[in-house]
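In this view, the complex is presented without one of its protein chains, the others remaining in place.
Then we have subunit A:
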Amino acid sequence: MRKGLLINLDRCSGCDSCIVACKLENDLPLGHFYNKVIAVGPTGTFPNVEKYWLPSQCQQCENPACVHVCPTAASYRDPETGMVLIDKEKCIGCQYCIYACPYGVRQFNEDAGVVQKCTLCAQITADGDGVPACVHNCNCGARFFGDYDDPESDVSRELAKYPEEAIHTLPDPNDAKPLTRYILSPKFASWKELV
């Protein structure tokens, strides 16, 4: 099983509802995030300009560097769901996972003394039902959650609607295998590799 997010950038308007929903659901204090929405662009020369929004959070890597460097196995990939999670009871706050994450989507919570990141709202999704708050509250219907190995899941069905050239992942520095997929059709904007 490989549970993760699929984000359709053709639909994303950059409204930040996912950020708000995430912060409310996970009770994140000021300045703390599990996800952010980044503006990519505008690029090009008028009138041929383009811009898209890139919601970013843990990419749920299948070969996560954060897990490899963790000295206490606090960062782990759940063998049942494939979700990359943090056991806060085991986290010693050394922050090596923050240095090792290629996407910079982990933060150190100084008050709690632990590293935090997107959990795919495990408190909601752990029993197999429900979707993360960011997916539930996406105004544009741009976010999908499910098992990439299940052809009937929301993510697989949405992916099946698009051709290969519209499906993207973030650049992979060394076989981290980020699971999160982004859909961006060339008719809306060209995908930027960011590195």
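The working rule: a contact is a pair of C-beta atoms (placed from the backbone, for glycine too) under 8 Å apart; a residue touches a chain by one contact, two chains touch by 3 or more; residues count from 1.
By our rule, contacts and distances are computed from a predicted model.
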{"item": "Protein name as given in UniProt for the chain not displayed, \"Response regulator\", \"ABC transporter ATP-binding protein\", \"histidine kinase\" or \"DMSO reductase anchor subunit (DmsC)\"", "value": "\"DMSO reductase anchor subunit (DmsC)\""}
{"item": "Sole contact to the chain not displayed, among A:Met1, A:Val69 or A:Ala126", "value": "A:Val69"}
{"item": "Interface with the unshown chain - residue positions in subunit A", "value": "14, 16, 19-20, 23, 30, 33, 36-39, 54, 56, 65, 68-73, 90-96, 99-105, 107, 110, 112-114, 170-171, 173-174, 176, 194-195"}
